[in-house]
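Here is the structure we will look at.
What you see is the complex with one protein chain gone and the rest in place.
== chain A ==
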Amino acid sequence: MGRNAVRSSQEHGCSLVSPGSLVFKPIKVSSSVLKAAAHHYGSQCDKPNKEFMLCRWEEKDPRKCLEEGRKVNECALNFFRQIKGNCAESFTEYWTCLDYSNLAELRHCRKQQHAFDSCVLEKLGWERPDLGDLSKVTKVATSRPLPENPYHSRPRPEPNQTIEGKLEPAKHGSRLFFWNW
């Protein structure tokens, strides 16, 4: 079943995506690390993230959004480099505390969170976003034009022509089965 259903190279290969563009440096961190840094990451790397998501939503095609994805990757790498360079110990304590429980609940690690937040604030000037700030709807300014026909739908049929002439009601009614009105 799989052998018949592979994407064609013309579609995702040479014309759009070269194998070289898929070579990225992955961010090798675990989920607790990501969750610990999530709020600051959301406020710092906001612009490339939102651009990528907008591109993905509009184009509905991952192959067209690889450039924005590259920017997301770079921003994330820079972000983690900065944290590692400046606030490594408090960050390590914070994410190890989160890692302790299965669900990684943020409310059990408030002390370490305050320590990490104050360290980041004094060294890098980052503020933790308030509750509800990350879920606000944002407007993104892009230079990419809006795609037309993102679903590649066939041309729609033309509407019916307008009927010329005077229209009269039917002579014997609708004539559906036995109704004569």
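In this text, contacts are C-beta pairs under 8 Å (C-beta built on N, C-alpha and C of every residue); 3 or more make two chains touch, one makes a residue touch a chain; residues count from 1.
Rule of thumb we're sticking to: contacts and distances are computed from a predicted model.
Taken from the listed names "Phosphatidylinositol glycan anchor biosynthesis class T", "Superoxide dismutase", "NADH dehydrogenase [ubiquinone] 1 alpha subcomplex subunit 13" or "DNA-directed RNA polymerase III subunit RPC6", the protein name that UniProt assigns to the chain not shown is "NADH dehydrogenase [ubiquinone] 1 alpha subcomplex subunit 13". Considering the whole complex, the residue from A:Cys65, A:Cys97 or A:Cys119 that touches the absent chain is A:Cys65. One chain is missing from the display, and on chain A it is touched by residues 1-13, 17, 19, 22, 24, 26-27, 34-35, 38-39, 41-43, 48-50, 52-53, 56, 60-63, 65-66, 68-69, 72-73, 76, 105-107, 129, 131-135, 150-152.
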